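Structure record follows, encoded as structure tokens.
For this view, one protein chain was removed and the others were kept in their places.
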Amino acid sequence: MNIGMTSLARPLQDALRPAGIQAEHIGGLWNLTLGLCALVFLLIVAACVAALWIAPRADAGTAPNLDSLARPERRIWRVIGWSTGLATVGLLVLLAADVFTSRALARMPLQDAVNIELVGHMWWWEARYRDADPSREFTTANELHIPAGRPVVVTLRSNDVIHSLWIPNLHGKKDLIPGRTATLRLRADRPGTYRGQCAEFCGIEHAMMALLVEAEPAAAYEAWAARQRRPAAEPADALARRGREVFLSRSCVMCHTVSGTSANAKLGPDLTHLASRRTIASGMFPNNRGHLVGWIADPQSLKPGVNMPPNALPPDDLQALLAYLETLK
Amino acid sequence: MTVSGDTAQRALATWPDRSGPGLAPGDAYTLEQTWSDPPGIIGWFAAINHKTIAKRFMVTTFIFFLLGGLLALAIRLQLALPNGKVLGPDKYSQVFTMHGSTMMFLFAVPVMQAVATYLVPLMIGARSVAFPRMNAFAYWIFTMGGIMLYVAFFLDIGPDAGWFAYVPLSGPQYSPGKRVDFWAQMITYTELSALMEAIVLITTILKMRAPGMTLNRMPLFVWTILVTNFMVLFAMPAVMLASTALITDRLVGTHFYNPAEGGDALLWQHLFWFFGHPEVYLIFIPPLGFMSSIIATFSRRPVVGYPAMVLSVIATAFLAFGLWVHHMFATNLPELGKTFFTAASLMIAIPTSVQIFCWIATLWTGRINFKTPLLFVLAFFVILLLGGLTGLMLASVSLDYQLHDSYFVVAHLHYVLLGGAVFPLFGAFYYWFPKFTGRMLSERLGRWNFWLFFIGFNVAFFPMHVLGLQGMPRRVYTYPSEMGWDKLNLVATIGALTIALSMLLFIVNVLHSRRRGEIASSDPWGAGTLEWGVSSPPPMANFHVVPVVHGRYPLWQEAGTPRYVTGLANEWREVLITSVADAKVDHRLWLPSSTIWAFLSAVATTILFVGSIFTPWAVVWGAVPVAIAATLWFWPKHDIIERRVESELRP
Partner (left out) sequence: MSARDEKRDGRLLDDGRVLDISTLPTFAFGNRSPMWWGTMGLMAIEGTVFALTIMAYFYLRSHATKWPMSQFPPELIWGNLNTAIMLGSMIPNHYAKQAAERLDLKKTQFWMVVCMLVSIAFLGVRVLEFGALNTRWDSNAYGSVVWMLMALHTTHLITDAFDSGVLTVMTFTGLMEGKRYVDVSENAAYWYFVVLSWLPIYAVVYWGARF
């Protein structure tokens, strides 16, 4: 099975297309630095080419020129001195530009920020949306929705090894280090779907630890958040109800939470609103019946080493379970 | 101890009279016999002549380079297309870990020490290195460590946590089994080897230079080796401590890196990178010496600005110790601290710029002999330059937030390592191959080798800058097709295959030229430093007549008086010890003879190291054979002592 969301529009995961203020600051620094470095490169290569052009040819038998051992070459030293001085000035410009950019990044306004606590796991992202009113908090996984134009403060912790959150269209990366808490402050200024990926090698399935960030207009975001706060809806039909029985009686409950039911384990992603997400397996596959069947039956064949065991279900149970999962919007 | 008549004849026939009339044939023969390696299989293991060991060392590191290259090809084949199925994720993790570990620990640092242990005595007018038995031991221990690592890999228990093995991933909880233990122990081996080589090279350079070779007259290459090996003394201990603490965390339950019991994951990063950043300069600084040697010879003039060149290398070495946190910018360290490291990381470009300007000035005011060694050296001015500039980009904290751990870094590190070290190293091989073997490498094949390598390299690695900016992280075993990364990955793979082809050409060139290459005189390039004053290959004793040096380019400059040294014995391995700054004669020393105990001590040490992967008690029991072997290494023979006491002259 191929990974990716070929059925969906190409997700953005590109530092050269900033969609938020932090990525823009860094993008500006990039442009300045690229220009300066390209200029230096061309100058030095040109000097080298000129040197080779100007100097006459020789072979092993040509007598070496030892004048420099008798007389100091002051003119050459002066040129080198000035060139070095110029290089130093260029470096100072880069240093200043970096300091200014760092300051700009630190000064992003934080009023009315959305607070998300992200915990890195091998190999998925747990997200807990914080609120001043604890009853409005909710947990989800692998897909974040944020309001466009509002600051987002992401607190970063790790459950196991070092991971790194990188959503290049929105900001640079920050490591999730066990035993430490880090913070990333970002803001999406344009609505869109932005893809992020773990950027610190975290084991065998490091390549398969993506997350989607959906930046939405304020109303759409509030509607999404409101849905996320609600516990799982009561299944409407018998098949879905049977599916819930399957869920609650098999190993699913050992790892997953579905709020509103007795399943509240925290080892795997929260599935309360699984059907609202576009992908499964941390960005690996589109969230549809075909992929879900394969994932539930044998996740090891799709993402070897993942912590989820295979589940051999009789076909009826499987259909019922799928029907139930599809109600978890 | 016999030396083949052929070698002795050649030594006599090609010895040019640079310094004096040479030795009488009988004396020359005795001298050659004295310095030769013992014959036979046992003799092969007992050899300690520095050139013999150095050649083995160079060949061994080159084999690791090829193995590392094959691993790189595997990576590129896996990544050529999206959803690659060439390597599964577990195998891929092992392959990229082995690639990095091989290149960094088993090739890049050791090859520089290997070339140095061949050339330094010849460049300074010495007959040997200072501690020849330890030099041999360092080679054996390195080789055994490398073999151990590859045995583990071939048994599918190779390390898989990356070449810098961050904790907690590499710790006991998340890397169970022995994989990472083999990696950590390989560090112990290679770090021990490097430290011993450092002591050998520093002492050789400071105490065994020919009379008259003041520090101010030392070849720039020898300066780079001196500076590099001082760095080794202070950098290697950090990785030794880090890896030992990792081993104890994994094997006996210590908690250095376990946050739950007061340890810290970043302690590993600090210790590792305190070593790791200087390490890349251990790899970069000796090639700066290659550059100076080759540019001088092929511009037909001394390098511009000798004092500036020396001070630049020293400044680079010092600054290199102040940069390590730039590998940790994405962690939650305080921002102000990070900015300090940005400043330091930018500053280190200044001494390197000075060197680049001096070399360009040398070329500009010289007369150019366009041969293959120079071609490889010229590549530095494109490839290392570009890599250095992307380094400035990565030095900026804000930029690094986007670029860190992406393919941009992969591009950067390959540009600096290949441009700054491997290309000059190939230049060095083409330059000194005649000295090592007595034959010239083919110019024609050399040019093909060069151009395929240069073009292949840029095709392989330039696209990776773009891939990184387009969001591709490092160390991913595959990627989805809709990311838009496929084309550039395919291009990179084609470049990698081109590099492989160029390497094949190099091997063909070497194998062909060994037998049928043009015979080399003592100085085929018309160079100015002492190693070109002896035959190609050199006599076993290096210098039948030790020269007295009066300038930086003794073969180019007028000989002064006194011209040469007499009085060193031919019947035993006697060397001249001189003073540190001014190389005034000080005393003579009788160096030890060939011995099997260097090899056997390495075997005993290997048993200790490998055993301790499986049980901590191996440290205790394994120490016994090591102690015995080391003692027997050191234990003199009565008849030798008698002769020495007879010939003794007290200070």
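Per-chain numbering from 1; labels A and B assigned in written order.
The rule is short, and it goes like this: contacts are C-beta pairs under 8 Å (C-beta built on N, C-alpha and C of every residue); 3 or more make two chains touch, one makes a residue touch a chain.
Keep in mind it's a predicted model, so treat the numbers as computed, not measured.
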Visible chains in contact with the missing one: B
Options B:Val86, B:Ile147, B:Val508 or B:Ile577, residue touching the unrepresented chain: B:Ile577
Chain not shown: contacting residue from B:Leu73, B:Ile199 or B:Val466: B:Ile199
Residue in contact with the excluded chain [from B:His50, B:His99, B:Arg179 or B:Lys207]: B:Lys207
Of B:Leu122, B:Leu149, B:Leu386 or B:Val565, the one touching the omitted chain in the full complex: B:Val565
Contact footprint on subunit B, counting only the chain that is left out: 20, 130-131, 195, 198-199, 202-203, 206-208, 211, 233-234, 236-238, 240-241, 244-245, 248-249, 252-256, 258, 261-264, 267, 270-271, 274, 548, 561-568, 576-577, 579-580, 584-590, 627, 631, 634-636, 638, 641, 644-645, 647-651
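Note that only the chains that are shown with their structure count from here on.
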Rounded Å distance between subunit A and subunit B, as computed from the means of their C-alpha atoms: 38
Residues of subunit A touching subunit B in the complex: 2-6, 10-11, 13-16, 23, 25-26, 29-30, 33-34, 37, 40-41, 44-45, 47-48, 50-52, 54-66, 68-69, 73, 76-77, 79-80, 83-84, 87-88, 91, 94-95, 97-99, 101-102, 105-106, 122, 160-162, 164, 166, 168, 171-175, 177-183, 195, 197-207, 304-305
Residues of subunit B that touch subunit A when the two form their complex: 82-83, 88-90, 93, 160-162, 166, 168-169, 173-174, 259-260, 264-266, 299-302, 304-305, 308, 330-332, 335, 339, 342-343, 346-347, 349-350, 353-354, 356-358, 360-361, 363-370, 378, 381-382, 385-386, 389-390, 392-393, 395-406, 469-471, 473-484, 523-526, 528, 551-553, 556-557
